[in-house]
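Here the complex is missing one protein chain, while the rest keep their positions.
Coming up: chain A.
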Amino acid sequence: MNELIATRDAYGEALVALGESEEIFVFDADLSCATKTEHFAAKYPERFFQMGIAEQDMMGTAAGTAVMGKTPFVSTFALFATGRAYEQVRNSIAYPNLNVKIAASHSGITVGPDGGSHQSVEDIGLMRLVPNMKVVVPADAYETRKVLEAALEIEGPFYIRLGRNPVPVLFNDDYEYEFGKISTLTDGSDLTIAATGIMVTEALQAAKLLKKDGINVRVLNVHTIKPLDKETIIKAAEETKLIVSVEEHSIIGGLGAAICELLCEQRPTPVVRMGLNDTFGQSGSPEELLEYYGLTADNIVKRVKTVLA
């Protein structure tokens, strides 16, 4: 069994390491215990800015510090970062292309018991829509650290989607992470499962189960949703003829939509989108919710078999 670490925890730890750089400022809106910026706050209190429950102001304030040469990391729940403060992110950060990193935790339905009001099933879509914004979803703790390093290296606004719940650590130093480049985790020619975030674990498990039935699955870890690695998607479409996208997000506007937009123009290929089917979430345990909304390895297997039949 792999070690379990939530990507928000990995973020909190990585931020402390990156915090040695004097230019890094961290902002939070009364959720530092949840977003794990509390660790940075403890180590670098003079560069941690508690903004209170005021996400719109937090985005604008961070933008102002970026103008002065700082690299702000802004953290809150995904729903508030992208929904509550959408226009501030758009106009105060992305429009002037400022170097603000938005690291949003508690994304998707695995926030669980808090219910639909706190579950972000449209944040990837909202952020994909914004010009200049890069959209990244790490699959595990290791990748979270890599994503943060990339965000620091690459100038401009980043949206980094993090999760609340512990998830298996999939990668180690053998894994080659490159921003903007999809990593192919298993090769296969019968179909491709393109997954993002915590769904990568489920996709790998599904591929294992399908292999027992002689179905060879190519699993893609789409950690960078924007800019999308077009070449790898088109290659998968040409070589496997069927793509199944899996995301803890609405099937509208997210990873599946991005793949469809690309393929219908450049290489028409059947795509099955798995995710929230134009619905809000509801209260429940993360495990119950993933099962209810059809986002487990078993569900992927069932869906694939139905499509192939």
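Note that in this section contacts are C-beta pairs under 8 Å (C-beta built on N, C-alpha and C of every residue); 3 or more make two chains touch, one makes a residue touch a chain; residues count from 1.
Just so it is clear, contacts and distances are computed from a predicted model.
What is the missing chain called in its UniProt entry, if the choices are "Sulfate adenylyltransferase subunit 2", "Carbohydrate ABC transporter permease", "Aspartate carbamoyltransferase" or "Transketolase"?
The chain we cannot see is, by its UniProt record, "Transketolase".
Consider the whole complex, including the chain that is not shown, and state which of A:64, A:227 or A:268 touches that chain.
With A:64, A:227 or A:268 as choices, the missing chain is touched by A:64.
For the chain left out of this view, which of A:91, A:186 or A:283 touches it?
A:91
What residue numbers in chain A mark contact with the hidden partner chain?
Chain A touches the chain not shown through residues 25, 46-47, 49, 51-52, 54, 56-70, 72, 87-88, 91-92, 95-97.
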